[in-house]
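Have a look at the structure below, then the notes.
Left out: one protein chain. Kept in place: all the others.
Labels run A, B and C following the written order; every chain starts at residue 1.
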Amino acid sequence: MTDSIQMITREEVMFFDTDCGGVVHNLAYLRMIETCRTRLAALMGMNLRTMAETQLFPVVTRTEVDYRTPAHLGDWIRIEGTLAEIEGARFWCQFIMIRESDEKILITARQALALVQMPAGKPKRLPAEWRARWGRNS
Amino acid sequence: MTDSIQMITREEVMFFDTDCGGVVHNLAYLRMIETCRTRLAALMGMNLRTMAETQLFPVVTRTEVDYRTPAHLGDWIRIEGTLAEIEGARFWCQFIMIRESDEKILITARQALALVQMPAGKPKRLPAEWRARWGRNS
Amino acid sequence: MTDSIQMITREEVMFFDTDCGGVVHNLAYLRMIETCRTRLAALMGMNLRTMAETQLFPVVTRTEVDYRTPAHLGDWIRIEGTLAEIEGARFWCQFIMIRESDEKILITARQALALVQMPAGKPKRLPAEWRARWGRNS
Partner (left out) sequence: MTDSIQMITREEVMFFDTDCGGVVHNLAYLRMIETCRTRLAALMGMNLRTMAETQLFPVVTRTEVDYRTPAHLGDWIRIEGTLAEIEGARFWCQFIMIRESDEKILITARQALALVQMPAGKPKRLPAEWRARWGRNS
């Protein structure tokens, strides 16, 4: 049995999130997901303030996102992020975005991340204890 | 004597807020100010969810911003917004952005806004009661 | 045999595209892809200026993107977009992003789009002639 890690963030849809179609622009959801993901990473021990010094960053290597229902100006959105899987050199996070007024699922997404040492851009193996602690147990 | 209106919001600096100079990008501060301003407008009775229906929007007509001290990844920033002045057809909001770790002033800014009826783009006179309630008393 | 549709756009990496990791931020690539995709859609007859009037918009329903090599400030990037497949209610576009200085592949991506009638948000069937003209012939 392993621990599971989850982070929940909330966002209110602002003008800068919307476009002239009257709904939230597809890029804005991904910005909201980044905030959730960054706080999820902090739970895993990746601290924003130390990253800038160590120059060791979690870097997105793949994104898959399904746009299901559009959100509108003023909607409150709950973003639920979960650490889904640990591989040797990358880990997967999973996201569900839900409108709080009607609990409708707006977005589902998953992202693969690697740990990359900048400025060289070299990927590093993930810490062994990550898999022990959070690896999927199926 | 008139009432005064203030709104305080907080933001944690994310990767998408920074640039390769290693500090927060100048546009990111203005996005944070928009969130503060939108919540300040809500206090004045301008509700985000009804705006989209009425198509009556507060529109920025002038921005002045002074960049004093740069913020970094992971900094927590407090944005203090104040309704500063009501004129016939526009009102001014004032903003101070402060880094919470050392209480340093990062940004000072002010913005003029008009109430605009979309899609025609016609500016409307501000409600008379605004000046009575919140007009500057000097 | 059917026609094939391709659009090539170019972008120079600006400060607002980068983050404090020293490379282009993952959202910035998707903004560049949107510009390419919008011009690809114009080739298919979807005109930006008429969209705002007809309120019939091509809407992204799924994005898949692989981040292969990071770009840096000042890099020139070529974005090659192709109409890849027409289905009943959605079509797929495919993108490759290449750094011009060394012809390295930075990003590969594909996106599914639907035609959506706003503000109702109703998806419409794609025009029958699209499949005849541009449908995949394998």
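The definition used in the following text is that a residue touches a chain if its C-beta (ideal position, glycine included) is under 8 Å from a C-beta of that chain, and two chains touch if they have at least 3 such contacts.
The shown structure was predicted, so the numbers you read here are calculated from the model rather than taken from an experiment.
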| item | value |
| --- | --- |
| Of A:7, A:27, A:83 or A:98, the one touching the omitted chain in the full complex | A:27 |
| Residue touching the undisplayed chain, where the options are B:67, B:92 or B:130 | B:67 |
| Residues in chain C touching the chain absent from view | 12-16, 22, 31, 34-35, 38, 47-49, 51-52, 72-75 |
| Residues of chain A (touch criterion as defined above) contacting the omitted chain | 15-16, 18-23, 25, 27, 72-73 |
| Residue ranges of chain B at the interface with the undisplayed chain | 20-23, 26-27, 30-31, 34, 52, 55, 57, 59-67, 70, 116, 118-119, 121 |
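Basically, only the chains that are shown with their structure count from here on.
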| item | value |
| --- | --- |
| Centroid distance [mean C-alpha coordinates] between chain C and chain A, Å | 23 |
| Centre-of-Cα separation between chain B and chain A, whole angstrom | 28 |
| CA centroid of chain B to CA centroid of chain C, Å | 34 |
| Per-residue multi-chain contacts in chain C, two or more chains | 20-23, 27 |
